[in-house]
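A single protein chain has been omitted; all remaining protein chains appear in their positions.
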Amino acid sequence: MTKLIISPSPHVHGEFSTKRLMRDVIIALLPALFVSFYFFGFGAVKVVCISIISCVIFEYLIQKFLLKTTPSINDLSAVVTGLILSFNLPSNLPVWLVVTGSLIAIGVGKMVFGGLGSNPFNPALVGRVFLLIARPVEMTTWPLPLTLATPDAVTGATPLAIIKEGLKNGLTIDQIKESADYSFNYLDTLFGQIGGSLGEVSALALLLGFAYMLVRKVITWHIPVAIFLSVAVFSGTLHLLNPDKFIDPVFHLLTGGMILGAVYMATDYVTSPMTHKGMTVYGIGIGLLTITIRTFGSYPEGMSFAILFMNAIVPLINKYMKPKLFGERK
Amino acid sequence: MDSTILITVIMLGVLAATLAVVLYIVAQKFKVVEDERIGETENILPGANCGGCGYTGCHAFAEALVNADDIAAMFCPVGGNATMVKIAEYLNKKVETKDSAIAVVRCAGSCENRSRVNEFDGAVSCAVMAATYSGDTDCSYGCLGRGDCVSVCNFGAIYINGETMLPEVDEDKCTACGACVKACPKLIIELRKKGTKSRRIYVSCVNKDKGAVARKACKTACIGCAACRKACGFESILIENFLAYIDPNKCRLCRKCVEVCPTGSIVELNFPPRKPKVEIQEQKTNNLNSENATN
Partner (left out) sequence: MIKTFKKGGVHPPENKISRNAALEQLKPDGIVKIFTSQHIGAPAECIVAKGDQVKVGQLIAEANGFVSANVHSSVSGTVLGIENVADYQGIKKPAICIQVEGDEWEENIDRSPEINRDLSKTSEEILAKITEAGLVGLGGATFPTHVKLTIPKGKTAKAIIINGAECEPYLTSDHRIMLEKGEELLVGVQLLKKAVNVDKAYIGIETNKQDAIDNLTKLSKKYSGIEIVSLKPKYPQGGEKQLIKSITGLEVPDRALPIETGCIVSNICTTFAVYEAVQKNKPLFENSITVTGKNLKVQKNFIVRVGTPLSKLIEAAGGMPQNTGKIISGGPMMGRAISNTDAPTLKGSGAVLFITAAEAKRGTKSNCIRCSKCVVACPIGLQPFLLYKLAELNMLEELKENSVHACIECGCCLYTCPANLPLVDYIRLGKTRAMKLIVKPK
C-alpha cells in the first residue's frame, strides 16, 4: 500500500503561485513593450533584452556564489525587475550603463537585503535612480519616437521637461503650449508618440495591462487609484489657483512615468503596504510627492523619487494601519 | 576664500562643542548605576546567552548570582564547574560542583528500525507535527525527525543524521544547556551525567506501549521485558509502563544490561570494543530472527 500523506489542514491550494503572479505582470507589460518596440525600434529591443538577461544572470550568480543558496530565477521575479528597469531607461542608453543599472538593481536593490521578499525598496527603481544620479546626461537624453525623428533631430525633451524649461524661462503655461517644442496633444500621450523612457510613453498600453492585472487578481485597485486621485486633486487645485504656472491634472496623469509608476512599480508587493487602508495612504503619499517634485523641485519628473520615499515609510504604515479585527471592541 | 575656510572651521567647531555638551548632559542624566560586580561576573561567564541556566541570558544570570545569598543551586552548564568556581571565588560565595552532563537522544527508531507508515507534508517542525499527529510511524512516542532540537541549539552540537533521520549529539560541542530538551515535543532528549571517560549507558527508547505493540512499531523498542533489571547487579533499572529507565546515579557501567537486551534498545557509548560480545550479539540476532520466523 502506498503511504498516506498526512498534513495539517487545508489540503487544497488555490491557483496563486509566485511564478504565476510574476508571469501575469510580464504579460500585462507586453502591450507597452510592443509600443516601445514600435516607436523606438531596435534601441528598445536591445535595452530590454540586455536589462532582462543581465538581471537574471546577476541574480543567479549572486545567489549561487555569494549567498550560496539555491538560485530561484525560476520564479521570474528577476525578469520582472529587468523588464521594469528597462522600461525606465531611454532607448539609446549605452549597454554598459544598462548592465550597471541591472547590477545595482539586483545586487544593491534586492540581494543585499536577503533576496526576494526582504528588500525595502523597489529594485528596478534603485537601479534607475542610481543611473539617473550617476549619469544624468545619458539618462535624460530621450530619443524621439521613430515616427517623429528627422535626420536633424533624433533626440528631444519629454513633455514634462518642456514645461519645466519653459516655466524656468518665465513663460506661462499657455505660452509654452504655443511654442514650437510643444508639438504633441493628449492623443499622442495615450498612444505613446512622445519622448521619454522606453516603456512609459503609451498611457493606453499601460492601462490595458492594469486591466489585465485586475482581472487576474494580481493587484488590487487601491494603490493606482489612490495615486491617480491624489495627483488629480492636488494638481487640479494648483491649476485652479494659478493656471498660468501650473498645468492641468490630465497632463500630469498622462505624461512621464505616472501610469508606469502607479500601476507597476508602486504596486510591487514587497515594497508596498499590506492592508487596503495602508495602500490608500501610501498611494496618496506618492501622488502628493510626485506633484510636489514635478512642480516645485528641480527635476522635471518625480515619480521614482516619490515611490522610493514612500517605500521607506511602508514599515511605518504597516505598523499603524492594521486590518480591523472581526468584532473588534472599541 | 580664507574667510570661507575660517567660517567653516568655526561653524563645525561650535557644532561639535554644543553636541558634546548635550551628549555629556544626557549621559549623566540617564546614567544607569549598576553593581560593578555584575559586569565582572558576566565577563567570567562564557557569554553564550543560551539560557541553559534558566535565566534570559548571561547578564541576567550574572545579576542573579550577585544578588542571591546562596548560589549553590545556580549553575552555568556551558562554563561548567570551572566557571562556577571562579565566580564563587570572585563573589565569595559557595558553589557545589556538579557532574557535567550531556544531552542524549532516547530514540533509536531509524528509518530501518521503524518503518514510516505515513508521509508528513506539513511545516517542517516537530511541534507542528506533534500538535496534530502522533507521528509518521506506528510509534507514537518516538522521534519525529523534523529537527526542532537542531534549530534551537546555539552551539551546533546536534544535527540530524541523514541516514537514520535521528538527531545525533556532537559530544565535543554539547554544553548541556537543555535547549533541545525543552524544544522536543516528544520529550525524547534527556540530560544525563557525562560519566567517566564519557562512557554512558542508557535506554534509547521512550515507548510506553505494551511490548508487542512497541515491537511491531519499531525493531529497537524497549518492550519492558525486564531482562535488564534481572541482569543488573546494582538495582539501577526501573521499569514503568513497559519501559526501562537506567538511573545514571546508580549505574556502574558494567554493560550487562546491554548484553541481555533482546531488542538492542540499550545503548552503550564510548566503551572500548569487546571481542566476545560480537559473537553473542550475532547469536542473539540469529535467535531473534528464527523466533520471528516461527512467529
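Letters A and B name the chains as they come in the text, with residue numbers starting at 1 for each one.
Note that in this section a contact is a pair of C-beta atoms (placed from the backbone, for glycine too) under 8 Å apart; a residue touches a chain by one contact, two chains touch by 3 or more.
Treat the numbers as computed from the prediction; the structure is a model and nothing was measured.
From the set B:Y133, B:Y245 or B:F271, the residue in touch with the chain omitted from the display is B:Y133, counting the whole complex. Across B:A16, B:A68, B:A82 or B:A123, the single residue that touches the chain missing here is B:A123. Touch with the hidden chain on the side of subunit A covers residues 2, 4-14, 16-18, 20-21, 72, 75, 77, 115-118, 220, 269-270, 272-276, 322-329.
Residues of subunit B in touch with the missing chain: 117-118, 121-123, 125, 127-128, 131-136, 138, 140, 185-187.
Keep this in mind: only the chains that are shown with their structure count from here on.
Those residues of subunit A that touch subunit B in the complex are listed here as 3-8.
Across the interface of their complex, subunit A is touched by residues 116-123, 128, 131-133, 136 of subunit B.
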